[in-house]
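Structure below; questions to follow.
All protein chains of the complex are present and in place, except for one that has been dropped.
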Amino acid sequence: MYSDKVMDHFMNPRNVGEIENADGIGEVGNPKCGDIMRIYLDVEDNIIKDVKFKTFGCGAAIASSSMATELIKGKTLEEAWRLTNKAVAEALGGLPAIKMHCSVLAEGAIHKAINDYRIKHGLEPWKDDKNYDDDHHDIGE
Amino acid sequence: MYSDKVMDHFMNPRNVGEIENADGIGEVGNPKCGDIMRIYLDVEDNIIKDVKFKTFGCGAAIASSSMATELIKGKTLEEAWRLTNKAVAEALGGLPAIKMHCSVLAEGAIHKAINDYRIKHGLEPWKDDKNYDDDHHDIGE
Amino acid sequence: MDSKRIVYMDHAATTYVKPEVLEAMLPYFTEQFGNPSSVYTLGRKSRSAIEEAREKVAKAIGALPEEIYFTGGGSEADNWAIKGAAFANRAKGNHIITSKIEHHAILNTCEFLEKQGFEVTYVSVDENGVIDLEELKNSITDKTILISIMFANNEIGTIQPIEEIGRIAKERGIIFHTDAVQAIGNVEINVKDMNIDMLSLAAHKFYGPKGVGALYVRKGIRIENLIHGGGQERKRRGGTENLPGIVGLGKAIELATADIEGHNARIRALRDRLLNGILEKIPYTKLNGHPEKRLPGNINVSFKFIEGEGLLLLLDQSGIYGSTGSACSSGSLDPSHVLLAIGLPHEIAHGSLRLSLGDKNTEEDVDYVLDVLPKIVQRLRDMSPLYEN
Partner (left out) sequence: MDSKRIVYMDHAATTYVKPEVLEAMLPYFTEQFGNPSSVYTLGRKSRSAIEEAREKVAKAIGALPEEIYFTGGGSEADNWAIKGAAFANRAKGNHIITSKIEHHAILNTCEFLEKQGFEVTYVSVDENGVIDLEELKNSITDKTILISIMFANNEIGTIQPIEEIGRIAKERGIIFHTDAVQAIGNVEINVKDMNIDMLSLAAHKFYGPKGVGALYVRKGIRIENLIHGGGQERKRRGGTENLPGIVGLGKAIELATADIEGHNARIRALRDRLLNGILEKIPYTKLNGHPEKRLPGNINVSFKFIEGEGLLLLLDQSGIYGSTGSACSSGSLDPSHVLLAIGLPHEIAHGSLRLSLGDKNTEEDVDYVLDVLPKIVQRLRDMSPLYEN
């Protein structure tokens, strides 16, 4: 059901771990519905120098975390903010319909981590129109 | 579904045919429900000297005709009257439940043929408590 | 009683499984047996096999793969279509139209629904077994939610004007189901062109395995489930998938629809040789069903003065396998409802014989039957009190 890319990122996830004293941390999901994703950012000159994740969730959630962190590493915060879950899924060679929400977690965790950084730095958080902690499991088709 | 005996009497029916100027003829059944049995008797000194049948009906009906005619050949009319459909079925090694009524035809045709003989000879017909021309198809179990 | 020759001419009842079909199925019993709902490799391979079979079924009838649902046979498909549409559309109406000559999987289902408060109209057929389209149109009411008319009849082989019925149903916005169990492989079917909303089929009628079938349900048509349960078949039919059976169905329908014209030409030629021979050699014999609009392999004839069960038994002794509409063979009071619906008197219906030809039948088979059958008919007639020489 998963593409080779998904399996690769699930089996060999990039950027697993934590960053001590991270500049920004974002966590979405809740254990009740089974998925939690936490992202750590190291930011220097508005550039994401390093990024790590921890994820409690399915294969697609772990692969999305891995791919999303790869995609924002070295990018500006603005660029990282614009990363959509669709872009993550596409980069993974697609996700099954019932697993699209797992990529949404990644988008959400990044947004939260960026805003955590902004708040810590006295900046106004950017506005997010989605609530990433909602029940997001959904039945495809 | 049929015993070897049934198949034998169906495949090689005894006493098929007609008797010209028979002493007694009995017919039961009606073509509507698919079964007609006609029995011809040649009677001498109250003994059934010869007997023939014609049957429109299933394998069990033909086998029953064959067996029943065999069983009454050479018997007295009283003995022939007492032949039950059960005895015919038993002599055939049994009949499937849904085919028991076919043997009833044989009993009925014999009764009618005997009474036809009795009436022709100015005797009172014996009393029969079954109506052999009723719809007799029945679903087993 | 003498010969060792076997001539199977009861393909309308069921067919053998073709070797290629069985071969396709075999790995799925012992090796590739994983549950298609599982995420692991073994399960995913099963899933692909099922989806491949679904595509084959879809292609064979001009549907989309996601419109095909696998079932445990033709009867389940018929029950599901009728009950499913009835229960799902009860708020819209309670009237169903079908025909007098449907298979019992349809008729007995309708009878059940009548007990549940539905009303059913059973449209008549003419002496050839063709549905009365005027009667069909006139029986439509505001409450009509479903029309179910079989594609081709299993006993007399008559093919119905399905496109016209589809048009009528579409015009009136009524769901149209057709029982195509006998038609697959014998008639070109395109559910879109023909405005068919639901269609039933069964693998064992076209050289696939018994115990597996499919229901096509046009996208957008909502029907209640029949087998409630797990999430299989996109939550519409519960139960662990019959993996080898479904693979066999896929393979069989692919083979059966690869060259319908060629297949029909061959079977029809054999059939006509047999039919003409029978009509020529055996007096007091009548063809049942439509002379042209009939399944290519179907012969249904009535021999006056005799009864069908005995005929079958004698044919069996000569290695010939056919079937009959006689009541004596079914254990019920009445002979075939189809033969009665086309107007046969009971005693004629009793003397009916169906021979349905298939892919392995040969000219030698036909000649053998033409040699044996007349003698057997004569033999039974000689025993019959109705026959006066």
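To keep things simple, chains are lettered A, B and C as they appear, and every chain counts its residues starting from 1.
What we mean here is this: a residue touches a chain if its C-beta (ideal position, glycine included) is under 8 Å from a C-beta of that chain, and two chains touch if they have at least 3 such contacts.
Every value quoted in this text rests on a predicted model; they were computed, and no experiment measured them.
Although one chain is not drawn, the whole complex shows that of A:Val16, A:Ile47 or A:Ala91 it is A:Val16 that touches it. Of the options A:Ile36, A:Ala68 or A:Ala89, the residue whose C-beta touches the omitted chain is A:Ile36.
Only one of C:Thr144, C:Gln182, C:Asn242 or C:Asn298 touches the chain withheld from this view, namely C:Asn242. The chain that is not drawn here is touched, among residues A:Ala22, A:Ile48 or A:Ile62, by A:Ile62. The chain not displayed touches chain C at residues 8, 10, 13-17, 19, 22, 29-31, 33-35, 37-43, 71-76, 78-79, 103-105, 108-109, 111-112, 202, 204, 209-212, 224-231, 238-245, 309, 312-313, 315-316, 321-323, 329-332.
Where chain A meets the missing chain, the touching residues are 2, 7, 10-11, 13, 16, 27, 31-38, 54-59, 61-62, 98, 135, 137-140.
As a working rule, only the chains that are shown with their structure count from here on.
With each centre defined as the average position of its C-alpha atoms, the distance from chain B to chain C rounds to 40 Å. Centre-to-centre, using mean CA coordinates, chain A is 90 Å away from chain B.
Averaging Cα coordinates per chain places chain A and chain C 55 Å apart. Residue numbers of chain C whose C-beta contacts span two or more other chains: none are found. Looking at chain B, one finds that none of its residues touch two or more other chains.
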